[in-house]
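Only a single protein chain was left out; the remaining protein chains are all shown in position.
Chain nomenclature is as follows: A, B and C, assigned in order of appearance, with residue numbering initiated at 1 for each chain independently.
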């Protein structure tokens, strides 16, 4: 059932570019995936903007966030975010750390992020906050040391997103496709929550609705549908989708086939 | 007067892509049209993001929302939204269900959506709310059962849009062109209503103005003008509009001719 | 000094597309220019979305807003906005009517639009409101009758923009280039005024600053610089600007030469 290593590298590179293409990642942030056959390793790009990440940029890391085969290029400074979450949460297969424009206002104001429509229910039971100040005092806010990563992983707990005060968010998923869905739709949910707040009243999903709607939307069908959409949009943005209906449809079919 | 089936499939596929290209639909939502010669059937895509829908994706459904010729691909889970509205409203020829970013804040806050400029008068007399909780308690918010679709259709009543709490909106029209116009301009109206609310005071059209302006804007002239615009923009986005004035004009003429 | 008729048609078509390409015009709205050699006539497109307007769509109209050589295609319903302003204001050489998303919140809320940065000083001394209700009671809000156009022109008075309640704005200029500059920068000014309002305090230019900054920015230099920018952006959007520095520069030079 597991992907080949080559397919996993291709997929995690594509997830980086897809999430960037939807405006959630910019020059910074990163997406990783657990190694498809060795759960004690994860795959992540060398240091470069997610929108530019190609399969050949993807390297293997241990759960201590050490690169398996050293390279001369720079690595991401915040690798421990990924390593410590993979260590703490065996079921997590993919992690995204980002500074999305719609999520940051929550990280700055301390306002509670809540699922306000069904697609935002992928937040899960709660979106806890983590503040580097609590355990480490005044820092550069970068999560670079193993103990910082471990502290963040504890704050995440059994949830799927943790909001980092004055910094951004870290999101987890049981697959790259689920992670991509959750990352993008939580960002969309945040944007509409801000607008609803401006209208004076926010009426979120209740606990049962968020559980039911979260389960529904994370089924293979909805997740694959969204993945195909963002994937074709990426192809268009990268100039790979040609004109005319035939080629777009063909490209979509090819993508769908790859994922099977 | 009625379109051929092939032309109707082409048109409903195009309406999906046009509304998506204007930012109202994303990975989710769907546009359908009543069958051009059999009012007991409607035409809708198999399950895929509206921006990707091609004529060959369009299938026939009964008003019970059963597919006429079963296929192996997934179908939309919320087909009953369409089937129940076509059943309840014989004059409705097209339906769009969406989660537009400018509409959701109303669905979340409960703020009344009102026509605040003449093009928003296509809302009609009222934009009622529907809450799945009222009839069905806590659900995943998906309108998948016939009784849920029927409940939503009752909330729509004789209106042209119904706002679904914590979910999105469903819009109806007497043609695909009218539906497209209403869907996009209500989303635009919602966005400016939110901004006007932020300035402290919203002064909407009164009842007579909304009736007069709604009637004016839904005449064939304005509707065709907007359709041409969104259609050429779609062609550009899909790489079909070539450079230079001649080809753009030619493409527009061809589209106009198709619609006659 | 005056343009040839062919050059004027080309220029007014391009101004339509440029202002649309900057997001100020959408499916509706229109840009006209006074006839370059006959001040009793003006040039405007037949009815189509401004982004699509080509030189061959431009026709001549009398100041009564009658077309000089009748055509079979539809004409804009609100031609009298243009005709009545050209009649009332001999120095006005170009007019734009639009429903820009940043301007509408002022038209809806009644909030006073003010120059809040130097480029917004092109508003001029004041941005008066006009409400169709005052002279005509409840209407469809469309300015289609000569007396409606004349009422609007009176509300404009000696100013350069008039805000139409629940409808949009009409802007005037002493040339197409000046009109384009004023139209776009007033829309930008409105957007930042809304954001500044959200921060709790708006401190606009005072009367002398707005006069001095308005005069400075409407000099030929700044106006030509902005026109070149929007023009090259239009060329890119229409696929006419090729890759590489040489061709973009060449295209810009050609545009600059045309305008001399």
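Everything that follows uses one rule, which is that contacts are C-beta pairs under 8 Å (C-beta built on N, C-alpha and C of every residue); 3 or more make two chains touch, one makes a residue touch a chain.
Note that the coordinates shown come from a computational prediction; the quantities given were computed from them, not determined experimentally.
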item	value
Which displayed chains the hidden chain touches across the whole complex	A, C
Candidate in contact with the missing chain, chosen from C:88, C:119 or C:186	C:119
Residue of C:42, C:130, C:160 or C:230 in touch with the missing chain, whole complex considered	C:230
From C:37, C:66 or C:206, residue that would touch the chain that is not displayed	C:206
Those residues of chain C which, in the complete complex, touch the missing chain	116-119, 121, 188, 191-193, 195-196, 198-206, 208-209, 212-213, 215-216, 221-222, 225-226, 228-230, 232-233, 236, 241-245, 248-249, 252
Where the unshown chain meets chain A, residue by residue	26-28, 47-49, 51-52, 54-56, 74, 77, 99, 101-102, 104-111, 138-142, 165-168, 194, 197-198, 237-240
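By our rule, only the chains that are shown with their structure count from here on.
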item	value
Graph class of chain-chain contacts, one of line, ring, star, complete, other	line
Separation of chain B from chain C, taking each centre as the mean of its C-alpha atoms, in whole Å	31
Distance from the mean Cα position of chain C to that of chain A, given in whole angstrom	44
Contacts with 2+ other chains: residues of chain B	198
